[in-house]
Each structure stands twice: as C-alpha cells, then as structure tokens.
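Right after this comes chain A.
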Amino acid sequence: MSEKNRQGITRRDFIVQGTVATAGLAAASILVPAPFAIGAQAKVKVGILLPYTGTYAKLGTNIRNAMMMRFAEAGNMLGGRPIEFVDIDSEAKPAKAQQLTEKLIKRENVDFLVGPVHSVVGMAMVKMARGAGPITVIPNAGADQLTGVLCAPNVFRTSFSSYQMGYPGGPAMIEDGHKRVVLMYWNYGFGKQVAAAFKKSFVPAGGTIVKEIPTPFPKVDFQAYLTELAALKPDAVYTFYAGGGAVKFVKDFAAAGLKDSIKLYGAGFLTEGLGAAQGDAAEGVRTILHYADSLENPVNQRFRTAFKAATGSDADVYAVQGYDAGELILHGMNAVKGDTGARAEMIRAMETAEIDSPRGKLRFSASHNPIHDIYLREVVKGENRVVRVAAKAQDDPATGCSM
Partner candidate 1 sequence: MIDSVLRTVRLNKSFGGLIATNNVTLEFERGQVHAIIGPNGAGKTTLINLLSGDLLPDDGEILFNGRNITNLPPNKISQLGIGRSYQKTNIFAEFSCYENCWVAAQSRLNTSMRFFRPARQLKAVLERTERALELCGLSSRRDSRASAMSYGEQRQLEIGMMLATEPELLLLDEPLAGMGSEESLQVIELLRRLAADHTLILIEHDMDAVFSIAQRLTVMVNGRVLETGSIERIRSSQAVQEAYLGVAEDAV
Partner candidate 2 sequence: MELSFYLVQLLNAVQYGFLLFLVASGLTLLFGIMGIINLAHGSFYMVGAYLAYWLTDLTGSFWLAILLGLPIALMVGYLVERFAISFLYQRDHLYQVLLTFALILVFNELQQILWGTDVHGVVIPEILAGSIPLTDNQSYPIYRLFISAACIAIACGMYWVIQKTRLGMMIRAGASNREMVQALGIDVNRLFAFVFSLGVALAAFAGMLAAPVDSVYPGMGENVLIISFVVVVIGGTGSIKGTFVGAMLIGLVSTFGKVLLPEMASIMVYALMAVILLWRPHGLFGRAA
C-alpha cells in the first residue's frame, strides 16, 4: 500500500495494536464496564474518527499520518504517558457518525477525540462530545457551527471555518481588479457557507455578484452551468469545489475555453493536492487558503521533508492540519504533565497555545477556532504558489457561540 512509511507507522500497525486491545475489551466490556486505569504509566487513549474509504479517504489518511508523525517526533509520549490509538473509519457517512462517536466515547473511554473530515459528521460528533466528553480536536471539518453554535470548552479546531474560506476571497478579488463576479458552488452546507462569507466581504467592498449558481452536490456535470457562465460574461468566477468535482470543474472550465475571458478563483480545495490530475488546466487558477506547499518558512520545509520520508507521499494542507492537531494535544498534555484529570488547566493551556505551524503562526480564538494568515495562491507549473497574504490573522466571528 502507498501509505507505507519508514517509521513503521502504517495504518495496519495501528489497527493491529488497536485491535488486540479493543478485541479483548469488547469481550470483557459487554457485561462489565471497562476498567479505567489511572497512573503515570497508564496509556493515554486517543480516539481517531476519520474517513479511510470513499471520496475523502485520502484526506483522512494524510491527517492521521501527519498527527502520528508529530507524536512519533515526541517519542510517542504525551506528558510522559504512552499513547494508545483507537482508530475508526468514519466512511464520511453522517448517518453513522453518532454511532461511531458513541463507540469511542462510551465504549473506549478515549481521553482525546480527533476527527473528522466531513462537516456533517463533525456536527453529529461534536454534539455528543461537547461538554462532558473527551477533549476534541477537529483537524478538517469546516462547518461554521462547530466553533459557533456548537462551540464548547473541550472542542478545538486546527483547520478552518467555512467563513475563513470565503471571507478573505472578496477583498482579494477586488484588489486583483475583478468587480463583476459569478459565484458557483456545490449546493450543500459547506459550499453555501463559503459562498455566504464571500458575499459578506465582496459586496461591501464594491463588488457585484452577477449571479449565484449553486450546482447539485456531489454531481460533476458542469457543462450546462459553464455555458450559462459564458453567457453572463463576468470578470471572474469564485467557486467552491473539492476532490473529484474540483478536478472536473477546472478541466471543463479550461476545455470550454473560458480561461481567456473569465478568471477562475476559488476556495483552496479547488487546486489543493490535485495538480497531477488537473494538469495544465489548472495553470493560473487563483485560490484562497491558509497554506501553500511552497510557503517559505523553516517549519514547513522540515515538515514536508519529514512527511515525505515517513509516508512516501507529499504533504498537503490536510497533513498540516493533522500535524497541528497532534501538536495541540501534545501541548495540552505536556502542560499538565500527563494528568488528564486536570482538565481545566489543560484546556487553558491549549487555548492559549501559539503554534509554529507549517502554515505560519497559529493561535486560537475564544471559540477555539484557528486564527491564521490566509494566502492568495496561484497555480504555476502545477504548484500552488503564494501570490500574497490575502488576510493577516484571519479570525472567525463565531456566530452563536456562548462559552
């Protein structure tokens, strides 16, 4: 398998280690509640709920591998205690989210919960974990509610909110000189939030939304919409697509000959990690993201080399988010010297953490959402290169959060 790595942290190994423990536990805990050991040498349980099958499989794998790598760099110890992983495939299926979260919280009694990728899974998960549940770190899911309405002292996010994906796009496009813009996005929760945030900054700055074209998620036949786009003749288009849809969109956009007359912009996922699949079609596409492969800071360069060495594949923004999730947990546990009972103290340490992330400086807002720089990037020779910082220390309004 491609995810083999040299430090021996293949998924297989986690599974095997996890299984020996869980299988025994499963047998015992059907009738008897699992015994809970306390003491310096007792293992810290880290529950992971990420997708390893389906469309988001790659994201889940990279997040997990990067987090594992961060732990491995620290000698696989959290505040002096060894780590036990309980790793579950979320399949990115909202319908199963609650059941799987329950398994981690109630059956495995994990100390930390890391996941997920999919926003809707995230909402089901956070709904269960917030409050009395384990310390939860979200390494990708971007729904605003997770650090908004659903925010809680024990819930952190190391990735982004939808707002941060859309809001900085407006001023950036105005600065590039595009005032008549069409908005195109996958018509689902996350896509809609990104579009709404974009409008919020773009219109007051003097831009005009010529038309909003929501397209059905997760469908990938864009031809009819592209014809409509061509007929509207805007200066540029701001989009939200990801994964297979992003590849298809960028290629169709180029094939329809629209690249010459309409400038293509989007939330970072439009081109992130898809260079090989998109090829020339992506050249010149500009996107907004809190990371770029080519970021020139020493942490990033060290991280990318290490990740490549450990997993055999190139790091991407998902890996960065996973890496930072590991860092955040490490930070919290070191602050309390492994005493998971000192919960308030640990949370305080985590929310005041200032992390030297591969993405640059990373802090956390009062709602535990990241505050970080957002970059405007352009694809040049298949690589996402930073054009400029689109927003310095971008925060999230955390609408509806009371903590």
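The rule we apply is simple: contacts are C-beta pairs under 8 Å (C-beta built on N, C-alpha and C of every residue); 3 or more make two chains touch, one makes a residue touch a chain; residues count from 1.
Selection rule: all candidates are chains of the complex that A comes from, given by their letters.
Since we're looking at a predicted model, the values are computed, not measured.
Every candidate listed (1 or 2) is part of this complex; the one in touch with chain A, counting any copy, is 2. The touching residues of chain A, when paired with candidate 2 in their complex, are 1-2, 52-55, 57-58, 61, 213-216, 218-221, 223-228, 230-231, 233, 243-244, 247-248, 251-252, 255-258, 260-262, 274, 276-279.
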